[in-house]
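With one protein chain held back, the other chains of the complex are shown just where they sit.
Now for chain A:
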């Protein structure tokens, strides 16, 4: 519209210039169509630079260098991830200059490729949204034309009432500028000389060890000092410290951290990671039970950007400059996840002072930073007691492991029983024994009914409370728990350690057998049946067996069992007191798992794959909601430490209120008739009695004739 412009236009256009013009027009259309950028044909102070953005690998610096050739640049806006930028010149003349002479210029971008940049005038540059503010002619946007109430009415009328599903949290748009609580980035904590020393000390010369580590972790290379960190369970082998401690070269830095109060104890574990450009680490929280609170991470050789995410969706990107120390404490250590996106470039703010800080939304101040090979040294202190942080949702000490599923295969059944029966009884044996002292009256009656001189085997004898009831009878007990059998011996009884599915006693050597509160610990029907068959095998013909198992129906004939009756209301029954009830007695109530009802049954997915139902944790002193359960045991007293229990007590979940370890025992509780049904399927057996006794289903059996194992199998199939 200005005459100078007309004059420029009058210049004859070459073929190349025409081509350029065509390209430019095409790009203008694209910008408008996809980005809502409205270009104008008359000169202004502002230009949109197509193909000159952070999103297509053009750095601010390289673009600026070229733009300056046009004239004095007032501002340059480079929106992240966009293939364009906006430049404002100090005058229209300068802008025109740039437009004329820089249009179609080739620019070197980061990937050693070149791009061609094109310029178009824009009316105005809005630095917040990088979109020009001119509306198309004739367009108006009138705001608040309907009230929120009218809005809902209209939505309802067209049946689009919003509900929770529609609400999305666009975490990319949330702009927190503060670091996660407890996070600090300390810059220049080591000098360049110290940096070299440390790099040398952790020595990245490849040798055979590294090859296996590299195989295990497909991405970054890793090395450990002090203790080996295991990636299969994200924990540390606390019983197997590595022979050498931390390299001596780290001492100076760690002492400084101690002196400055960033840490209160010296770390005893170091993990060295090498991240090449394009490598990263997925978002994670460092295992609570493995390490104490403050975690230090030193960045050497290169900087990077680490992303922190809060469970509520908030996300903060933190620049970690070379030779800086990241200090993670409290919430940033226990609750926020941290990770490094595997990329070759990061978008970073350009700051005068230094290179750290959070990402900002200040689009006038961003550039690209190519990743170098960064070596991180992460210093941590091994934790030896359960974690009791204020963030239980992320805490493996306070949170229970995911519930197991009802097993089908023999191997899975064995493993489940090993974890949730055998190991538990070994750990709790003393406490357990102290709560099991009074015999069930009807069991006592059975024992006293045996003829003098009978041989009795108590399969699953526990602490041996039934072994001395009838002195006229030769009693021997066996149990899976060595600690419990030990208690039997100490009380003067005879016992040995054995599995109820394979008892090393000669067939037909017993006049009577008892199995009190044992078979409900087997996790498959096959194994439960096998246990009954084994009892029968031990009996001579005419011999009797008595079996007690927990009943699902704790109330029978409208009478609540003692287990249900003695419901505590918060206060625990201490093991010091005389306990009145027996097998079913456990202590404190526990938080009920609400998900239980929905996944009690097997579920089938669309492909016909059946998933086994989960075994949930039962709430003590309430009715059983499913047949396969984990029943809590709150351990009191630490007498078991001397018994050589294998599991480390620091890995056992802890009850938050009492701080006592909680153990879970697996039970399959029986429905009415189920035990009987099972006994019918065993060959050579007659059911003499069946009854309900204090929350147990009970059967008394007689062996009617000798059977070989083949007969049993045939019988089962009938």
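A few remarks follow.
Criterion: a contact is a pair of C-beta atoms (placed from the backbone, for glycine too) under 8 Å apart; a residue touches a chain by one contact, two chains touch by 3 or more; residues count from 1.
Convention: contacts and distances are computed from a predicted model.
According to its UniProt record, the chain left out of view corresponds to "Multifunctional methyltransferase subunit TRM112-like protein" among "FAD-dependent oxidoreductase domain-containing protein 1", "Multifunctional methyltransferase subunit TRM112-like protein", "Prolactin receptor" or "Serine/threonine-protein phosphatase 2A 55 kDa regulatory subunit B". Looking at A:476, A:617 or A:635, the residue that reaches the missing chain in the full complex is A:476.
Considering the whole complex, the residue from A:348, A:377 or A:485 that touches the absent chain is A:485. Only one of A:495, A:543, A:613 or A:695 touches the absent chain when the whole complex is considered: A:495.
Touch with the hidden chain on the side of chain A covers residues 414, 452-453, 455, 471-472, 474, 476, 478, 480, 482, 485-486, 489, 494-499, 502-506, 509.
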